[in-house]
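Missing here is one protein chain; the remaining ones are kept as they sit in the complex.
Let's look at chain A:
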Amino acid sequence: MANLRDIKNRIGSTKKTSAMTKAMQMVSASKKNRAEQNAKAYVPYMEKVQDVVAAIASGTSDATHPMLVSRPVKKTAYLVIGSDRGLAGAYNSSILRQLTRTLNERHKSKDEYVILAIGRVARDYFVKRGYNVIESIIGLPDQPSFSDVKQIARKAVGMFADGTYDELYMYYNHFVSVISQEVTEKKVLPITDLAPASEGVHASYEFEPSGDAILEVLLPQYAESLIYGALLDGKASEHAARMTAMKTATDNAKELISALSLEYNRARQAAITQEITEIVGGAAALE
C-alpha cells in the first residue's frame, strides 16, 4: 500500500489540475458562445454574396472569368484550418489525419500539391513531415475579424489566379453541436457549384459598368468570404472541442480524486489499526 504522504500529494496535485481544467472549460464556453454568434452574424452576408454571384454568373452566359473555369489540374492546394494551441481533444488530430489520408489517396508524389496552413499545430505537423507548406498564418485572435483573414484569403486567391495551383480545397471542422464537429472538405476554387442561397433571385440584373467588370471584383470577394466563413466555423468548433475536452478532463480528475481519497482513508485506517495492535501487543508483553 502506497504511503500516506504520497497519496495526499497526488490528491493535492489532481485537485489543482482540475481547478485549471475547470477554469479553461468555462473560458472556452464563453469563447464558444461568442464564436457561434460571429458565425451566425456572418450568415446573411454570405448568403447575399452567394445570391448575387450566382445571379450574375448565370446571367452572363459566357462566364469565362478565370476563377470560374476548371483548368487541367497540375497542382492542388489544400488550405487546412487548425488551431494554435492544443488541449482541444481530437480537434486537430482528426483533421490532420483525414487530410493526410486524402493526400495519400489522391496523389502519387508530394510535388502534386501544396499546403496552406492556418494554426500552429497544423503548420508544425506538415512542416515536420516535409510537406510543401507554402503559406501559413498563426496567432489569429479567438474572434477573428474579416481584416485578420483578408491577407491569407487574398494570397490564396491570388496564387490561384497566377497559376501557382489549379485547384483549392479547404479542410476545416464544421460546427454541428457542442459535442460534435465534423471534418469538412470544401472546394473553393475554381468556383463551380453556384446555387443561389435563397429563392426568387432575379437573373436579369443590369450591370454597372459591366458584368465582367463586376465579376472581376466580386469573385475574389466571394472566395475570400468562403474562406472567412470556414474560419469562423472552425473557430466555433475549436472552442467547442476544447470545452468538451476540458469537461472530460475535469470529470476524470474528480473521479481520480474520489478514488484516491478512498485509498487515503483506507491507508490511514490501516495505520491506526496497526498502531493499536502494536500498543495492545506491547502492553500484553509487559503483564
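Note that contacts are C-beta pairs under 8 Å (C-beta built on N, C-alpha and C of every residue); 3 or more make two chains touch, one makes a residue touch a chain; residues count from 1.
The definition used in the following text is that contacts and distances are computed from a predicted model.
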item	value
UniProt protein name of the chain not shown, from "Putative Zn-dependent peptidase", "2-oxoisovalerate dehydrogenase subunit alpha", "ATP synthase epsilon chain" or "ABC transporter permease"	"ATP synthase epsilon chain"
Per the touch definition above, residue among A:T184, A:S225 or A:T250 touching the missing chain	A:S225
Residue touching the undisplayed chain, where the options are A:R97, A:K110, A:R129 or A:K150	A:K150
Residue among A:T14, A:N38 or A:T244 that touches the chain left out of view	A:N38
Contact residue for the chain not shown (choose from A:I7, A:V49, A:A223 or A:A240)	A:V49
Residues of chain A (touch criterion as defined above) contacting the omitted chain	38, 41-42, 44-45, 48-49, 51-52, 55-56, 145-147, 150, 202, 204-209, 213-214, 217-218, 221, 225, 228
